[in-house]
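All protein chains of the complex are present and in place, except for one that has been dropped.
The block that comes next holds chain A.
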């Protein structure tokens, strides 16, 4: 991996971490002081700083370091996550994001970014300076010339061994890694009481040899706490790897202290004295420890001691082991995820597409040959290929949750901007859809969300007047429904006023005066291009701004959009998208010599056409069903056969029939895009290759229906389409 690749990984990871940080920050607005969330924020900042250091991105390191210091205060409980602080950190988060992106582009941040950074830094430093405990601890202990002992809250009744003993020997790189030894002690103090602390400066070299950037310190701490060993170990999570840390539980056996003393680098007698001074051991106990040590010939190697150390105190050890196991599993779970270039996945899916076509070809040959054994073999093969296809497609599937969560921020910011109190309710975040779709759905969704907040949800007074809670509610929901994914953006706002829409549509001559339109048709008018302009008339207007663009974007993804609105109660916009863009189950039909594929999800049923006369509708169990004669529509030559069939398709709320010559059955098919030449034609959604090697056209049923419907609309508004039940 060259440095550039590594940098890419760093950038991807950092952006992910920032995303997590942002989510945690938004979460903390609701649940301040949640230690897990605070830790998550801290960890994100810390990891970014560490990785940025590797790449020499000093700007990021310097900025993140200050942010991290403030977070450390929060972690130590000396600063509370107020709303302002969370808001500040959201800006910090954004700023780090900008810095990372500039690093990705190998560019220096612009002046405006720098100014923003300076501004944020002043703010952060202000917080650091305000910290009352800072003055007392500002002097790093490394400058202490000799061993210092300090009595921190010594209480007379606690002398004895009923407290923890923690021995710390920090790695030399501690300071370089951006860690402060005192931070650990401070954090420890949040979990219990530091009864006694001895700072060891034994490894401090002479002034000439000393590197001021190295850490030479160690601590012996007598610590009283109800926390379990795992929690205490967690305190040192970031330095566990390169520091020597021993944590002895209360009432440990003398043998353990003996091992401790042996394991630590300092002189045994001196350590013993320190232990006594900490109140961990009494003189008598120390004597016992040292005596038993003398019996041990020769001292066991440190490694073995470490192992033995684990055997002595079973419950503690068990907990520690479990914790370790857990940490390991977590790490493994993280390792189980691999980053794959999306291009490679696409290539795989393309190949599987070829495989499906080849498989269909083989089945066809087998059928023609009439060889039973061969047919069985190809059937098995196609089943397996189908499974391979499904699992390959799941590789591209991602949960929509992360996209939804991004809207927490959007909603928060827009709500503040508008001066409204709006809560975002997210459900169905675990619903999966194709990665390309996720990427492309962001913009239309943002548009809809903003629209709903701006024009849908009323100001608090209006809401209260209508007997609704002052806090507006915006819901994002996703679920699977018959081979599509449905995404809902719902608000509990004022809803749409149908009369007003109709009036406006007539004004803009989108509809003829006096035309009778169904409710849904009226609502759908807001998706018409040119329905709305920048002119703002009421809380309704503006809703149409760019709605036609939203609709077009969704249509480009082979999806559809529909509206549901009750005046006074709110509006729900429903986006329906295919699960994937690559492969569909198709239903093959024939007209003349040509074969067409109708997406299987849309086919409701097939019936025989028994209709005389020139009209293009039939009676489907008492319901009027309009149909399209593909032969006429596509100008296919030749007379229709005596028997014709109708494929009944349903799309969104619309139902229609397609008249074809033959029904040729289900067919799994790879969608080949239309390409540049045919990109703009309507009624055809793509190409596919049949088992025979011939190209067939995939019908874009929605496009076909909508196009025809709009065309005939002016002439006969109601003969063509029927709103389905």
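By our rule, contacts are C-beta pairs under 8 Å (C-beta built on N, C-alpha and C of every residue); 3 or more make two chains touch, one makes a residue touch a chain; residues count from 1.
Operating definition for what follows: contacts and distances are computed from a predicted model.
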**Study point:** Omitted chain (choose from "ABC transporter permease", "Purine-binding chemotaxis protein CheW", "Multifunctional fusion protein" or "Heme exporter protein A") - UniProt protein name
**Key:** "Purine-binding chemotaxis protein CheW"
Review point. If the hidden chain were put back, which of A:276, A:345, A:569 or A:633 would touch it?
Key: A:633
Revision key, fill the gap. Missing-chain contact among A:240, A:406, A:500 or A:672 belongs to A:672
Point to revise | Which of A:416, A:466 or A:682 contacts the chain that the document leaves out | key: A:682
Check your understanding: What chain A residues would touch the chain not displayed?
Key -> 353-354, 357, 594, 633-636, 672, 675-684, 687, 689, 693-697, 707, 711
